[in-house]
Every structure is written in C-alpha cells, then in structure tokens.
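Here's a structure for you.
A single protein chain has been omitted from the complex, and every remaining protein chain is retained in its original position.
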Amino acid sequence: MSITNRVAPTSSGSTHADRFLEVRELTDTLTANLSAEDQTPQSMTDASPVKWHRAHVTWFFEEFILRTDPSYTVYDETYRYHFNSYYEAVGARHPRPDRGLVTRPGVADITHYREYVDSAMVDALERGALDDAALGLVELGCNHEQQHQELILMDLKHLFSTHAFAPVYVDREADETGEREPLTWRSVQGGITEVGAGSEASGPKSNGAGSGTGFAYDNEGPRHRVFLEDFEIAERAVTNAEWLAFIADDGYRRPELWLSDGWAHIRETGWEAPGYWQFTDGEWTTFTLSGRRRLVLDEPVVHVSFYEADAYARWAGARLPTEFEWEAAAVTGDVARGQLLDPTRCHPGRAGTTMIGDVWEWTASAYLPYPGFVPANGAVGEYNGKFMCDQHVLRGASAVTPRGHERATYRNFFPASARWAFAGLRLAR
Amino acid sequence: MSITNRVAPTSSGSTHADRFLEVRELTDTLTANLSAEDQTPQSMTDASPVKWHRAHVTWFFEEFILRTDPSYTVYDETYRYHFNSYYEAVGARHPRPDRGLVTRPGVADITHYREYVDSAMVDALERGALDDAALGLVELGCNHEQQHQELILMDLKHLFSTHAFAPVYVDREADETGEREPLTWRSVQGGITEVGAGSEASGPKSNGAGSGTGFAYDNEGPRHRVFLEDFEIAERAVTNAEWLAFIADDGYRRPELWLSDGWAHIRETGWEAPGYWQFTDGEWTTFTLSGRRRLVLDEPVVHVSFYEADAYARWAGARLPTEFEWEAAAVTGDVARGQLLDPTRCHPGRAGTTMIGDVWEWTASAYLPYPGFVPANGAVGEYNGKFMCDQHVLRGASAVTPRGHERATYRNFFPASARWAFAGLRLAR
Amino acid sequence: MSITNRVAPTSSGSTHADRFLEVRELTDTLTANLSAEDQTPQSMTDASPVKWHRAHVTWFFEEFILRTDPSYTVYDETYRYHFNSYYEAVGARHPRPDRGLVTRPGVADITHYREYVDSAMVDALERGALDDAALGLVELGCNHEQQHQELILMDLKHLFSTHAFAPVYVDREADETGEREPLTWRSVQGGITEVGAGSEASGPKSNGAGSGTGFAYDNEGPRHRVFLEDFEIAERAVTNAEWLAFIADDGYRRPELWLSDGWAHIRETGWEAPGYWQFTDGEWTTFTLSGRRRLVLDEPVVHVSFYEADAYARWAGARLPTEFEWEAAAVTGDVARGQLLDPTRCHPGRAGTTMIGDVWEWTASAYLPYPGFVPANGAVGEYNGKFMCDQHVLRGASAVTPRGHERATYRNFFPASARWAFAGLRLAR
Partner (left out) sequence: MSITNRVAPTSSGSTHADRFLEVRELTDTLTANLSAEDQTPQSMTDASPVKWHRAHVTWFFEEFILRTDPSYTVYDETYRYHFNSYYEAVGARHPRPDRGLVTRPGVADITHYREYVDSAMVDALERGALDDAALGLVELGCNHEQQHQELILMDLKHLFSTHAFAPVYVDREADETGEREPLTWRSVQGGITEVGAGSEASGPKSNGAGSGTGFAYDNEGPRHRVFLEDFEIAERAVTNAEWLAFIADDGYRRPELWLSDGWAHIRETGWEAPGYWQFTDGEWTTFTLSGRRRLVLDEPVVHVSFYEADAYARWAGARLPTEFEWEAAAVTGDVARGQLLDPTRCHPGRAGTTMIGDVWEWTASAYLPYPGFVPANGAVGEYNGKFMCDQHVLRGASAVTPRGHERATYRNFFPASARWAFAGLRLAR
C-alpha cells in the first residue's frame, strides 16, 4: 500500500486547505488555555511536552512536504533536531527522555513556527503546487496531527495527575450516575472474513484505491482474509461498577487470574485499581481533565492496562476479542459513534452500545504485520511498522480522539503495561 | 483439552516405568561429569542452577503424583519451597533470582532425593496404582523433564561462557567447514489449513483422543483452522557464512533494518554479532559446550535473538514465517529429523534440509492462545498459558533437544531479546 | 551556638529592611531575563527549577517568620507543600525528583508571591515587630537566599548545558588568555590553631556573641582548637593549562592516581575531562553561562569532582589541604577577595592569588561536626547538621557566590562525585 492510494481525492486546492486548517486549528484550541509552564515538562519518557507536540506535528509538514520545494526557506534548522520524534532516516534527534529540558524554543516561538508553516502550506495547497503523492503526505500529516491531539490530552492528563492539588484543564459539571445496564451479548458468525483497509482481498489484486472509505495508515492493510470461529461479543464496554466488583472479589490479589508478566507488574507497582483512581475517606475518585472527581458507576472503565483487562476478562469467565473478531463485529453491527473529542468535556460519559468513541478497547491480538504488509516508502515508512513487537492492539476510539480520526479498521497499539491512554475493554466469549 | 487426552496408552505398567526411567537416566547422564561447584551457581535470573533443575523436575513428580497418595512420605517438606518454579497454586517459593544462593540441599542430597522419588514412582507404576489422569501427569512430567534437559545445557553453556577461560563440558574434535549450499526455496500453497495438536478442527467436536500422535502440551491445541496465503519457505536455516555477510554489510549499524525495540536493545547492549561470538586476532570464534571454537561457516547460525532474526530477514529481502506457515511447511514437506540431543556433541552440525532438530527457528508469531484454548486443570495449568504475553514463538527443535521431545506442533517461546537458547532462523517470502 | 548569637546588631528597622530588599532584588535581577519555560524544568534530581528556587527562598521567610504572627494571612497554603525543601519538621513535601513537573503555580504567580511576602516582611521590619530571635532568622533567610542565588546559576548552567545548541544566559566578550603564572608556595606554621566561627575556643566558655565578625551558619562553630603540622599551600588555584597537562599525561587512565571510588566512577561515566568540557575539531571548549567558549588556559579549572581534584593532586606530587589548613592559610595570608558574583559575567577570570571568590576549592576534609556542635533550635536546625555524612568540604567562594556571602570560616559541602558546582582546587604539601 502506498499512502496516496488511501487518500480520497478532493475537488480543489481550497478544500485541501480547509481540511488542513481545520485540523491545525483544533490543536490551537486544545492548547489555548495552557501556560508556558504547563507546556514545558515531560512527566515520563512515554509522554512529551505539549509544546513539543505542537512543534513536532508542524515539523512533519515542513520536513516531508515543504522542504521538497527548493524555494522554501526552512524556519530554523535546529528544529529538525528538536522535533524529529523517531525517524532514523531524518538524522540525529534530541534524546527522548530529555524533551522536557528543552526550554528554547519557547511557546511563543513555537506559535510563530506554526503560523509560518501554516502560511506556507496553505499557499502551496491553494496554488495547487502539490502532486498526488504530496497531497497524500498532507493527509498523512493531518492524521498524524489528530493522533497527537489525543496524545496532548493523554500526556497533559498524566502531567497534571502528578500534581498534588489536581489542576483543572477544562471545567465541567459533575456527572450523574444512572442505572447500570445489564450486560447483553451479540452473536457473530465466523468463517472466512475480510479484514483491514484497502482493496478487496478476495478479488483480483489491484494497485487502485481502497474500498472508497478514505485514509488509512499503512498498518491497516493489506485487506486480507482470516478464518474466524463463531463468537459472542458484549454489547457494551466494561463499566466502573463492574470493575469495583472485580476489586471487591480480590481481583488484584489472585494470581490465577493474571498473566505471569501482569502479576509480576502489579506486585512491583502495587496497583490495586485502574490508573488515576484513589480511595480516600471511604470513596473512590478518579483524576480527570476536570480535576479529581467521584467515580461514576455506569461510565466505561478507563486507564486500565492490557494486564488488567486480560485479568478482568478471565475473572468474568470470558476473554478479550481478537482484533479481527472486534472488526468483524464493528462492521456487521449497528454501531453508533460515541463521544469523540469534545474540548469542553474530554472524558467518556455513560457506557452505551457504541464500539467506537468512548474508550479504546484492548484486544487479545499482538500488534503484528498483516500478510503482505509493506511499510510506506521513505522516512514516513518508519511510522508504524517498526513498532510491531511486544505491543498490543486496541480498537475503537476514545472520548479524546478527534472526530474524523476514527474508523473500524484503525489499529492503535500500546505495551501491555501502559495505562495513560484512554483504554478500557469489551468482553468476548 | 485435558492432559490425558494426549497420552498414547501403553500396554503395561512396566512400559510406563521404562519410559519414566529412560527420561530420568538421561538427566543423570547429562550431569554426571559436573562438579558440585558447577551445579550451584545461577548465571542470570533467566537461568537456573543445574542442581536446581535436577531437583525441580523430581519435585514435579512428587508434588503432582506421589503426594496424592496418603501413604506416601514426603522426602523433605522444605523442598516444595525450594523447588517449586512458578506454580502460585502450590504456595510460596524461593525468589527466582536467588536460586544460586541455596547451597543446602547440596548435590549429594539431590541425588538421593532423585533416587527416593524414582523408587516410589517405579513402585507406583509397576503396581498399576495410577489411573489414567495420573498417568497423563507422569507423561507430562517426563516431557517437563526433557524440557529441563535442554534448559540444563542452555543454562550451563551460559554459565560457562562467563568464565574467562572457556571450560569444556564435552570434548570433541574440531568440525570441518564444508561447501556452502546455495539457498533454495519451496512453495507452499495457502488456503484454509488445520494447525495444532488434537482432534480435527473441521470435523465434529469430540472429547476423545487426538489424531493419534501422542503427547502434546495444552498450548498446542485446540487444533483449528487458519487461512494462509501462498508462500515460499527456505529449504534450510540461515548459516554462519550468511550471517557474516550481514555483519559485513553493516547489518548491526543500519537502523532501517531493525524493529524500534531491537535497535534500542543493540544500542544499549553493544551487540555486534550473535551470542557467544568473539572476534579475536582476525578470526571469529564462538563459545560451545566444547569450549571456544573457530566458527564453522556452513553451520546454522545459533544464539540470535528475535530482534536479530527479524533484522536479518529484512536485510535479506525476506521475512520470518508465521508459526502457521512453518507448521504447514513442516507437515507437508519431506523433512528429515536433525541432530537432536547427542550428549557427546551438544552443538548443531552443518546446515541441512531438516526443519526439526538443528536449531530452534524464530517465527513472526507472537505467543498467543489458539481459539478455544483452555489451560489444563489444576496447578499444572500454570504450565504454559500464563506466559502468553510478549513472547515469540519458535518452532522445530535444536541440537540439545532430547530425542522424542520434538514434533511439528511444538510451540517453544522466548522474549524477543533472549539469545541463550539454541535459536536460529529460516526465511520465508 | 544559636543563630542570634551570630547576627551583628543593626541600628534600625529600616536598615534591616534595606539589607533584606537588597538580597531579594539580586534574585530578581538574576532571573529577570529567563522565560517561564527556562524557569520550569529540573535537569537532574540534585538541581531545582529556577522558579522553585525563587518560591522556596520566599517560603522560608513566610514559614519561619511571618507565620508566627497570628494576624498574618498565608499567601497560599499549598505553597508549604510545594516549596519546603527538606524540613521534616514542617511536614510533607513534593517529591524532590519531581519538582520540574509542578507547572502551577507559574512564574507570574511566584512573582506575585514574592511581592506579597516582601511587602509583609518590610512592614514587619520597619514596624520593629521582630525580636532578636526573629531578626536572626531574617539574617539566616537572607544568607539562605544568597546561597540559592548561587544554586540558581549552577542549576541553570546545568540545564542549559543539556541543550544541543548552547543557550546564552549572559552575553559577554571572549576572554584573552594570558601568560601562565608559575606556581609558587607559601609556608604556614603548624601547632595549636583556632578554627571556626564564634567565641574564642581557648578563652573562658561563654554564651555571648562571637568574635564580632557577623553571621555564620551553625556548622561553622563552635570555634575550637586543632593541632596542625607545618605545611605549604599553593599561592593560586590549579589552572586549565595545568589540567590539560594532567589529561595529556593520561591522568584519567591511570588507576594508581585515583581513589577506588573515583576510578570506578570515571570508568562508569566515561569522564575524560572536567564537566562541560568538549574536545571538538582539535580544540577544547567549555560550556559557560555565555554559551560554549574556547578554553582559557590561565583560568582556574572549574567543575571538577572531588575524585578528580584528589587524583590531580596525587599526580602533581602534592595533596589537597585539609579544611583547617585552608582556613589557617586564609586567615594568616594577605589574601585578596576574588571575582564574586557579577551578573554580567558569571564565570571565573584569570587565576590570581585570591583564596576566596574565584572557585570553590575541594579540601581533603570530610564534612563532619566540630567538637561541641549543636544544631540550631527548631526546624531551621535541619539546615546543615543532617548532611554530615559522605560529603566533602569546599572552602572559599566562587565567581557566582554573591558578594557578602563569602568568609574564611564558610564550609560548603558536596558529594565526591558532584561537579555542577563551580569547584576547583588548590594544592598543599
């Protein structure tokens, strides 16, 4: 698959520019109320400073699109060093664990950098200066920035959670807890099933565009056949109320429920509840982007690791779905979109029947290449393929995933111990 | 799957006893020339002392078979604490990283323990005192001990390799390097394929015995259908000569060849060649159980990690096979058995066409449960299932795998960074 | 010794206020050109963010002086948690390694906090509301803030040194290298000598004021007698030129020159030159608060650890002086003050004969209590005494020590491996 195959053609340069600016503006909206201090630190190696995210996504457009135009003047040659994330092909980078020490350029410089690149990009797009390959990279860059919009909120939440007095990113009213829905199951028939993005796997091979559904990352293809047994999948995600039952039943203290790695990890970390939960004065609370809040029972549980999701499923007498079961269920079901990113909320609401848009859902699948997978050409080929080792696939999308970035074939991935993502789970059996 | 389903019935108690004693004696043969000092240390957390292995496999029979007989007198109640490996259901254990500090019981005590348990086991087997379930556990225990025979040699090799003066475990003559065979490929047709041990997946479900092929671990089942694309697989494993070409072509210095984790790992460790290799005085040598030897060019490369195997395959313009491709190729091919454990050699010879018995072969597959996998009942159910996370499947068998322990459905597994196993690779495309 | 004993009485409240404001303003001057981003990160556990320093020194006045007045309104109760450094008696604190993650309060809040406390302090001082004990604490707080002025510059230098492109804190012209002065020695006669701050050790014991020389920390007393042998001390500090000779003579590669701990440390860290030095394109440079600069040969060497200072002295056929020899030499010599803090320079100049004010000088002495040492009463008693373990005494003062904070009895201390202080050495024999 090449990137350009997946780009739905748009009618005009100005449409491309609109799309570009829409994505760029959301980043600005999300970070508008953060101080220079808020945007500077890195709370753990896996996270990055907000100002780094804002510059890095900008650098992506400059590096892969604008630089190819000999008449373009690079904004600052040192930015390549500071804002390259992991592209070995692009050259040396600042050590990842030290991103929080780079005080210069500051937030004002980065805002100016964004404006400079936006202007050059819009100019190029409106002039129609970009060929299809370049337009494919623009779309990739927009998706890349959307992905970082979610990372900004995940990383900021982690940073703020280390603060002793629970800072508030967005103020909102307390949620009401509703009636807990009983868990129901849906049967899905197995057999040979097509999964993944791109051209039909069973038909004649083609280099043409996919099934018309627009952009996808290279790791979502090729579309191919898998054999599935019949299975059942839960109609909704596991809730906080259900997780409390798991805790009450000594879920975190019974080794037989856990993978060996998971058991070792919770012994070492002392985990006894999902990330950001605290039990104080007889009450469970959780840290949110609106500060510390009382736990809402019928919300989907979020900020659990793969280890915890797997142990919960075993405790519940069920299992996690594979990513292919999940996709088959998402495609065949009548599945509403959920609570995708609303900048005034940034937190999942009550668990409904949606499979996409409340919480990312851990699957039983390791993150591996699909048969025939070929990374995209050039440096952007380092985007997904080189991480296919000891990562676990999550499907769906979360309450901080930007609208338009979600789709049924999307393959998100994290290590088994990660829990700063907005990740929950759905049972299968 | 229950263990007993997989046991081929034998005609009499004495046959069971013969089988049991044959396995037990090989352990004694392998360790006969090791001093008490050789048997005591633990050279890394992943490895265990030889005397621990000898006692642990014995404890397995005592714990899961003999203890169920109320008239049996346990040899020493403290041994359960010392020689339980990881069975949470059995109770507290000595911390794994400290196995090398347990000097008491010593080697002579453990030899006596082995004799005591052997005597009780043979008595029970010859009396016909064990029911089918117990006989299934005996067979499991024999396979368990065979697995530890290989571990003894792996761990001993690692221990001896830390010695400055290359101790010799078994003396043997130098190998001759022969002509290097050009690499040829075999085509395998895809489609729906049955893989795994046990009853036919496509036929009616049954609780009966498997396809008559004898013992298998629970992780090898259930037998089930997968969909494979057509593929080609190399007729032999990658050789030392080929690996030298990879090194000469800067294979260890080109990030584009490596998974992100792999690149980080070799930067951190400084790896520039397979495990045990050394370049001294203009010559490559490798440490073997016969001391340090000149590298033999047409032997299969061994002691590479998954990271290295994956990078090599990318460099070679190929890839690793999935475990299902591997199994389909092994079952359909005309594949001779290789150089399984010969106590006078303990090292692979020249690379031939065998898929089983020279080196374990890394596959592209993560170690995950097969559809419908259920761990064995009771504590022995902790044997395989709880390790199904961030491990990678190896197929085949090696030059230190005991004869009779190899089969086409066998799923060995190690973390991506491990290279003290006798592991190499075979290409697919 | 109690703090108040050491405070030279001043004639009026307004004089106290002047003194207080002068110290406070220097902090503001030093940090005026630093952005919010510059003031936020913590580049290592030993260092602190600039904004933390600015708040912490302010909190000291609020905590120990203003809070004792029941009518005083605490600025923000959460600041005690954030800006207490290590006073166990005051209560829980933010974990030291995470000071760089506290984005709120921000720089503007802290500036406001400083103004609030300044106003309350000046009011109290001008009203004459403080008794002698409280005035003693004010003087202690002023000295404390001066100490942090030096720490701000040390920590900022370390932070900026991690930046790939050498930020400039203060711009200044390049230094000229002059003629290297040959090293000369001064003889000092031994015998029973009085050292330390406070009342005469040899006279009758008294609780009265010291020898009239103004403020001293508790760790500088009691004044007491020691027996010294005759010795010689170098007339100037070791220079960069001399250090280059040490490097050229394989000083960093000869184990016989090093303490065992020092040798292990340089093997582990790979140190081959003082902190901040780099050898690039055939030239030695060093990082300064004015960016990366060519090494100036006749400046005193700075940013060496105790390990390195000790090894150098052994290489030079000499040794480090004890802190008592150093003090005896400083008191008896005709010793000019050096290059104490000049905000437009912040770097030592050419090595002269001064013992105080160019670089801190490592001594051979461990940091231990003087005979009869009693920590100050109350929480401020945690200031010095509890660090008397595995630290090494430095004497003198450096080019970033505020004027007025230096004296011959001052005992600075750091661990043997520390080298972010402006520390060099002087030989004895």
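Chains here go by letter, A, B and C, matching the order in which they are written, and residues are numbered from 1 within each.
Please note the rule applied: contacts are C-beta pairs under 8 Å (C-beta built on N, C-alpha and C of every residue); 3 or more make two chains touch, one makes a residue touch a chain.
For clarity, every value in this text was computed on a predicted model and none was experimentally measured.
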item: Visible contact partners (per top-of-document touch definition) of the missing chain; value: B, C
item: Full-complex contact with the absent chain, from C:Trp258, C:Trp271 or C:Trp360; value: C:Trp258
item: Which residue of B:Leu159, B:Leu259, B:Leu289 or B:Ala309 touches the chain not shown here; value: B:Leu159
item: Of B:Thr103, B:Ser119, B:Gln189 or B:Thr269, the residue in touch with the unshown chain; value: B:Thr103
item: Contact footprint on chain C, counting only the chain that is left out; value: 86, 88-89, 192, 224-227, 229, 255-256, 258-263, 306-307, 310, 364-366, 368-369, 371-372, 382, 386-390, 416
item: Chain not shown, touching residues in chain B; value: 35-41, 43, 51, 78, 81-82, 94, 98, 100-104, 106-107, 159, 162-165, 167
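Going forward, only the chains that are shown with their structure count from here on.
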item: Cα-centroid distance, chain B relative to chain C, in whole angstrom; value: 60
item: For chain A paired with chain C, centre-to-centre distance based on mean C-alpha positions, whole Å; value: 48
item: Intercentroid distance (Cα basis), chain B paired with chain A, Å; value: 38
item: Sites on chain C at which at least two other chains make contact; value: none
